[in-house]
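Up next, chain A:
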Amino acid sequence: MTNEELKSRITALNPGATYEEGGEWLNVVVSPDSWASLAASLRNEKDLDFNYMFCLTCVDWKTHLTMVYHLFSFTHKHTIVVKAKLDTKQPVIGTVCDIWRTAEFLEREVYEMFGVHFDKHPDLRLLILPDGWEGKNPLRKDFEDPINMIRL
Partner candidate 1 sequence: MFEEIGTNAEGDMMINMGPQHPATHGVLHLVITLNGETIKKVDPHLGYIHRSIEKMCESLTYRQFIYVTSRMDYLSAHINNHACAMCVEKGMQIEVPGRAQYIRVIMDELTRIASHELWWGAMSMDLGAFTPFFHSFRERETINDIMEETCGARLTMNYMVPGGVMNDIHPNFQRRVKEFIQLYKRKIHEYDELITGNVIFQNRMKGVGVLTAEQVISYGCTGPVARGSGVSCDVRKWWPYEVYDKVEFNEVIETGGDSFARYLIRMKEMDQSIRIIEQLIDNIPDGDFQAKTKAVLKLPKGEFYSKVETARGELGVYIVSEGGTTPYRIKFRSPGFSNLSILHDMAKGGKIGDLIASMGTLDLVIPDIDR
Partner candidate 2 sequence: MWSFSKIADFIHEFLGSYLNSTWTMIAEMVIAGVAVIGLFALLGLVLVIMERKVSAWIQIRLGPNRVGPKGMLQSLADTLKLLVKEAMTPGGADKFLFNLAPYIAMIVAMLLMAPIAFAKDFQLWDLNIGVLYITAVSSISVISILMAGWASNNKYSLLGAMRSGAQIVSYELSAGLAILTIIIFTGDLQVSEIIKSQADGWWIFKGHVPAIVAFIIFIIAVTAETNRAPFDLAEAESELTAGFHTEYSGMKFALFFLAEYVNVFIVCAIGATLFLGGWMPLHIGHWTGFNHVMDYIPSSMWFFGKTFFLIFVIMWFRWTFPRLRIDQLLNLEWKYLLPLSMLNILLATAIAILGWHF
């Protein structure tokens, strides 16, 4: 599907979606509440069939956090980028690890690195950071570690 077709298809699924210009692929911005249901239809609708999530990450924009999902379909060979803006204080978004299994580990990573809470995630524990690290999120821009971080 071309980007235009994808656009109209996604608007039909999620009327609140907006689109960002620029970038290689179609950038869709959705609200965090509607993401989980949109994700299910992106995966399950026959003409979309985004079966491969190749990147899941988060960006800290100081004022807000943005979840970024890169999706690709092996059957239709199209790519989209879905973004969801989250609140810095209480970032909550629905999990997609039942749709794409790879999200389970990636969401755990985002949880510890950015403090994003994933609703209904079956096993939201620290993955990389040592036990007892909760609360400090290393990849946030306001994270400070005077011992281990060397500023040039």
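Everything that follows uses one rule, which is that a residue touches a chain if its C-beta (ideal position, glycine included) is under 8 Å from a C-beta of that chain, and two chains touch if they have at least 3 such contacts; residues count from 1.
With respect to how the candidates were assembled, all candidates are chains of the complex that A comes from, given by their letters.
Since we're looking at a predicted model, the values are computed, not measured.
Enquirer: Looking at 1 or 2, only one should touch chain A in the complex. Which number is that?
Expert: Answer for chain A: candidate 1.
Enquirer: Could you pull out which chain A residues touch candidate 1 in their complex?
Expert: Contacts found on chain A: 22-25, 51-55, 57, 59-60, 68, 70, 74, 81, 100-102, 104-106, 109, 127-131, 138-139, 143, 149, 151-152.
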